[in-house]
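My questions will all concern the structure given below.
One chain of protein is taken out of this complex; the other chains stay put.
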Amino acid sequence: MNVILEAQNVVFAYENEDVEARNAVENVSLSIERGSFVAILGQNGSGKSTLAKLFNGILLPLEGKILVDGMDTTHEDQLINIRKRVGMVFQNPDNQLVATVVEEDVAFAPENLGVPTNEIRLRVDKALDVVGMREYAHHAPHQLSGGQKQRVAIAGILAMGPECIIFDESTAMLDPRGREEIMETIRHLNRVEQKTIVLITHYMEEAALADRVVVIHDGTIRLDGKPEEVFRHQNELYSIGLSLPQATDLIARLEESGLYPELQGKTALTEEEAAVLLESILK
Amino acid sequence: MLKDITLGQYFPGKSPLHTMDPRMKLLLTIFYIVILFFAKSVYAFAWMLLSTFVLILCSGLSFKLLIKGVKPIFFILLFTGVINLFFTKDTQDPLFSFWIFTVYPKGVYTAIFMIVRILCLVLGSSLLLTYTTTPRALTDAIERLLSPLNLLNIPVYDFAMMMSLALRFIPTLLEDTVKIMNAQKARGADFESGSLIKRAKALLPVLIPLLVTAFRRSNDLAVAMECRCYMGGKGRTRMKQLRLHASDLLAALLFLAFGAALFSCNYIPTGIRL
Partner (left out) sequence: MISITLEHVSYAYSPNTPLEKEALRDVSVTITGGKITGLIGHTGSGKSTFAQMLNGLLRPTSGKIFLGNQDIWAEPKKISQIRYRVGMVFQYPEHQLFEETVYKDIAYGPINMGKQGKELDFLIRSAAEFVGLSEELLDKSPFELSGGQQRRVAIAGVLAMDPEVLVLDEPAAGLDPRGRDEILGNIRTYQQTKSKTVILISHSMEDMARYSDELIVLKDSTLLLKGSLKEVFQQADIIKDAGLRLPQVTRVMLALKKKGLDVDTSVYTVEDAFKRLTDRRRSSC
């Protein structure tokens, strides 16, 4: 099939430091299809970020294999090709911007790749357009809000021309508006720009927007499916330190109470869905 | 306190100095500094002062701003002036003397000239470079000018990258410092009173977290750069190519003329001995 990222029985543990012991990955197999939007959910220390770093060769598996578009991440000569294809956006926007001017930062990756001067210009402008930051091209990063910085970071990845972008808790440090900006951008990248999206998060509201949710705990995959399927396992989710979005939670509790038989087998992922469900029943 | 540090402060603008090629600016700054040391007569100093004034006009920056920029070196100027005034010995008759100090006419001249020279030096180099050139353009210029050293296997690109990253992170780390200081103040830290040793000790709760933060940031940054295919300088291209324009050559000619004029000034006879 058309798989872009694949983990085959991957095992990974950090050396000696017991601090990182929790972030290990144990025997994970997972394949992610081209063009899909997958959320990887898990609490802090569950191994979700480790998995992300394995997917573009920042970390290498101790056992098993990671294939990116068929290329093995342990083959060093393929590493640049892998990183070109799979971009990563991290948590702290300040720690991933390298230049003192926005457009120069976006140009960083294509410059590294030896792209001809004229084409860099085109790529930078296009990338800034996609994230809606063109008018800030000449600003300094520290003049921008958190959400804007993160959009610049995304543009910097887009300028490499990746097929897949992994967001490693990229919204965790943002305020609600910044988080919305980034989620908006991510949906645009997936639907309009046809990028494969892997979103690592512990915000259930964000995971609800994905096509597929993979729940990871203690380095193993616990749940995997469409958000409405995964969110039905509320007890399991609670037991591993996650929670449901309030709208989903409300519908689930009402269903469980037995007073609302109409809700049997129904799930709401967003407030709109909850409102529509309740409206049809209460009317 | 921290807010007063204006390291490599750039003032945006569109003046002739702003638009000049940074490589040319760097070379001309060096030229300018060297030339200043050849000024030996009153006329030469007057010419120097006049030229610096013209440079200020070319930068389009306000005098108020420049005076603020010179403030931090005020004490250096004063100190230099006083030292030269009181400690210059000469065979001529002294102007006056009191206690252990004797002031000669030569001392007065030297003091004035030294002050003028330092002033021109600071103003000229900051006008040409830091005030009108972005840090990024500056590191770029240094890198290109030093690029022949690459042939000797000196990693010029990596040094330039390090420099521009340092510049990028100065505001961030200053912010971190303020935050950590505030957090420790809230826990009763006192940075302002006590003996020197006590104060130095009080800084430990700031320095350690700052170091940890800086390490974390640099670690994150290294990973992020790797993800963006950073492989050092080899095979790297540029979005912005530097190109010399006719105006840059004109600037070079003007500076040469300025230098020549300054040299000539030294040969105009004056009554003042230096």
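All chains are identified by letter, namely A and B, in their written order; residue positions are counted from 1 within each chain.
One rule holds for everything that comes next: contacts are C-beta pairs under 8 Å (C-beta built on N, C-alpha and C of every residue); 3 or more make two chains touch, one makes a residue touch a chain.
Because the structure is a prediction, the values reported are computed rather than measured.
Colleague: With the missing chain put back, one of A:58, A:137 or A:172 would touch it. Which one?
Modeller: Of the candidates A:58, A:137 or A:172, A:172 is in touch with the missing chain.
Colleague: Who touches the missing chain here, A:44, A:74 or A:194?
Modeller: Of the listed residues, the one touching the omitted chain is A:44.
Colleague: Name every residue on chain B in touch with the hidden partner chain.
Modeller: 3, 176, 179-180, 182-190, 204-205, 208-209, 212-213
Colleague: List the chain A residues touching the unshown chain?
Modeller: Residues in contact with the chain left out: 18-19, 22, 43-45, 91, 145-146, 172-173, 175-178, 202, 204-205, 241-243, 245-247, 249-250, 253-254, 257, 259-260, 271-272, 274-275, 278-279, 282-283.
By our rule, only the chains that are shown with their structure count from here on.
Colleague: Where the CA atoms of chain A average out and where those of chain B average out, how many Å apart are those spots?
Modeller: Computed from C-alpha means, the inter-chain centre distance equals 45 Å.
Colleague: Where on chain A is chain B touching in the complex?
Modeller: Touch residues, chain A against chain B: 53, 56, 58, 80, 83-84, 87-88, 90, 92, 94-101, 103-104, 107-117, 120-121, 124, 141-142, 156-157, 160.
Colleague: Within the complex, which stretch of chain B touches chain A?
Modeller: Checking each residue of chain B against chain A gives 134-136, 164-165, 167-168, 171-172, 175, 216-217, 220-221, 223-231, 235-241.
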